[in-house]
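Handing you a structure now.
Here the complex is missing a single protein chain, while all its other protein chains stay put.
Labels run A and B following the written order; every chain starts at residue 1.
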Amino acid sequence: MTKAGVLRQPDDNEGPGVVGRTLGRPFWIAIGWLGLLTVLALFASWLPIEDPNKVGAGGPRLGPSFSHFFGTDALGRDVFARTIFGARISLLVGFLAIAFGIVVGGGLGIIAGYFRGITDQVISFCFFTLLSFPALVLALLITATIDRNQWTVSFTLGILAVASVGRLSRANTIVFAEREFVQAARVLGANSRRIITHELLPNVMIPMGALALLGMGIAIVAEGSLAFLGLSVEGDAVSWGKSIVDGSQARDLDKNPNVALFPIGVMFLTVLALNYAGDRVREYFDVRETAF
Amino acid sequence: MRTLILSRLSQLVLVLLAVTFLSFSAMNVLGDPLFNIIGPLAELDCDAVARGEIESTSSSLDATRTDCEIVAEVKAEFRLDEPLLKRYVLWLGDSVRGDFGTSFASEGVPVSEILKAKFPASIKLMVYAEVIALGLAIPLGVYGAYRANRRPDRILSVVSFGALAIPNFALGVVLLYVFALKTGVFPSSYDKSSVWSEVKSLFLPAFTLGSGLAAGYQRLLRTDLVTTLQEDFVHMARAKGMTDRHIMFRHALRPSLFSVITVFGVQTGALIGGSLVVEQIYLIPGVGRELVTAVVRDDFPVVLAGVTVIATAFVVINFAVDLLYGWLDPRVRAQ
Partner (left out) sequence: MRILISGRVSLTKLPVAFLSLALFAGACSGGDDGGASDAAGSDDAADAEDSAGTAVVPTVTTTQGPVIEGGITPGGTLRVGLGAEVDGLNPGANSLATSAYLINFSMLEPLAYFDAEGNWFPWLAESFEKIEGSPSWRMTLRDGITFHDGSDLDADDVIALFNVQLKDPLIGLALQPSYPFAFEGPAVEKIDNLTVQFNPLGESAHFPVNLTSQLGMIVPSEYTEATQANSRKNQTLIGTGPFIFESRVQDDRTIVVKNPNWWGGEVYLDRIEFIIQTDTAIAADRLAAGDLDVVITSNPDAILTMREAESVRTIENLLSSDNNLMMNTSRPPFDDIRVRQALTYATDRDGFSALIAQGTSPMADSMFHPDLIWSNPDVVQEGNTPELAQPLVDDYCADVPDDCTDGKINMEFQHSGPSVVQTRVADLLTSGWQEFFNVTVSEVLQDQLIPNVAIGEWQVVAWRQFGSIDPDNEVIWLQCATADKFIALNWVRYCDEDRDALMVEQRQTADLDHRVEIWRDIQVNMNESYAYIFMTHANWTIGSHTRVQNICPQFAPTGEEIFCSNGGVTFFHDTWIAE
């Protein structure tokens, strides 16, 4: 069993059009958008944009213009700057949360799915318990009682991710572990560790890659929801959720909808890009996608 | 089947114990129940008073009791000095009989009463959301699979993508603004004076919640259907001359629903959580909103009761889903 065998297992159905598929143009557009956003967010401090917290950078409640691309909010702060700087928090939290979820959850899931037995029982039980908390409520419980900065919020969302990712990784592991090639490896005497790292990990982790992208989108939205309830990152830090809440009062939507709509738009495009990329990755590695 | 039921039941009980214990500990360890009951008097160092280092105070208008005596009484009544585990067990004993204690924040109102009053609205909202979701997803999923990779499918794909990418709260705010406040097509707040008014006033929130779900279900169903339609038995049926429609609905749909069913169970938990935000936006007097308020206020009894009931509901639903799963998939039945 070679590494190349990851894509083609002898017992898979193979339909027409698998060989030679590419990820596609839209995929790269999505990646491009994400890359652009990341770059802007990283280098925000050095870019020629306003201080996002500067009250009165422009007149209050202005519409989009050349000096203020996205207009200004009720306190005269530049919405474009707030959106770019907001990307920092949102992207960071999203990334950290899902990374934590995949590493911890994915890892636990593989262990549970491969070893089964009591290990599986305990780990599954933990997942199930975590999943029995309404997600946002668990997040509430934690964030309402502790200091709220980007690390604690990421960690909180990460915990939520662990159970979902773990469940999926466990399920995938079970499926793969029963495949002939793994049975064969066992028979041939390969030890568990080798099997896990060489056979299961690649097979399970690739769908994880897709999940990572999708999960990041979910985490970004979750952070927004927490911000909406007033329970996200505290202090000066701007986040998309905070900007959206600020612009969502009935009167603001009426008079200057730009405050809420631009961050919503950027968040939407970002999550869309993540979802699309995740989906394409999954399709690319899943060979059974054909028409009726 | 029987072993399945039994094992799931025991799992249910264990999970509930774990959930409630975690919540109980979290609130008692991360928060300060004494402060929530008695307010600033909790800050008094009564040990120092006992040692004579600090003067005893009497801020209550009843001059016959000092502050430290009051603190002692409260601690005794709520058993705050006893070990966490013991307090948890006592709480558990009461809860099983339906007594969740009284709320810290509302004057002595029993928690069970508060929750009972708030549940109907939330349940209606969630059921409505699922109805909308499934009502949209199943037909569109079938259609998408039927026309897989052709134009209608691609359009549906794009639309469902879009729906998944929009956050609940953003959609909720925009819908409320456009359809309720500005154009008045729907009422702007929950109105339960008649069945029709409930249906109308809950539509926007239910749609907000349901649209994301619908998108997810649709994609899942469509994908699974496409896969199932690849299977040998379908090729056989076609060869035998069965119509597409017959194949689709009689043979392909049922096994394809597995993923949707599994996800349905998990989604209900997310639904409950998601309703928190939607209830806030549309000001629906439901459990979600009550829970948010209670958590932020450290109203422990309400939080514990809320989490317990919600977790129970969720676990029970998953239980039911498992059973359904087993009934639908003969391979599982055989295990």
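Definition applied: a contact is a pair of C-beta atoms (placed from the backbone, for glycine too) under 8 Å apart; a residue touches a chain by one contact, two chains touch by 3 or more.
As the structure is a prediction and not an experimental result, all values here were calculated from the model.
S.K.: Quick one: say which of B:L90, B:V131, B:V159 or B:L181 touches the chain that got left out.
M.R.: Looking across B:L90, B:V131, B:V159 or B:L181, the contact with the absent chain belongs to B:L181.
S.K.: Decide which residue listed in A:I111, A:L136, A:I196 or A:V245 touches the omitted chain of the complex.
M.R.: A:V245
S.K.: Determine which one of B:E73, B:D94 or B:D244 touches the chain that has been left out.
M.R.: B:E73
S.K.: Can you list where chain A touches the absent chain?
M.R.: Residues 53-56, 60, 74-76, 229-231, 234-235, 245-246, 248-252 of chain A touch the chain absent from view.
S.K.: In the full complex, which residues of chain B touch the absent chain?
M.R.: Chain B touches the chain not shown through residues 36-41, 57, 59-65, 70, 73-74, 77, 102, 105-109, 117, 181, 184, 187-189, 283, 285, 296-297.
Throughout what follows, only the chains that are shown with their structure count from here on.
S.K.: Between chain A and chain B, what distance separates the C-alpha centroids? Give it in angstrom.
M.R.: Once rounded, the distance between the two centres reads 22 Å.
S.K.: Okay, in this complex, where on chain B does chain A touch?
M.R.: 11, 14-16, 18-19, 22-23, 26-27, 30-31, 145-146, 148-150, 161-162, 164-170, 173-174, 177, 181-182, 223, 226-227, 229-230, 244, 266, 269-270, 272-274, 276-277, 280, 291-292, 295-296, 303, 306-307, 310-311, 314-315
S.K.: Help me check something: in the complex, which residues belonging to chain A touch chain B?
M.R.: The contact residues of chain A facing chain B are 13, 15, 125, 128-129, 131-137, 140-142, 144-146, 164, 217, 221, 224-225, 228-229, 231, 244, 248, 250, 253-254, 260, 264, 267-269, 271-272, 275-276, 279, 288-292.
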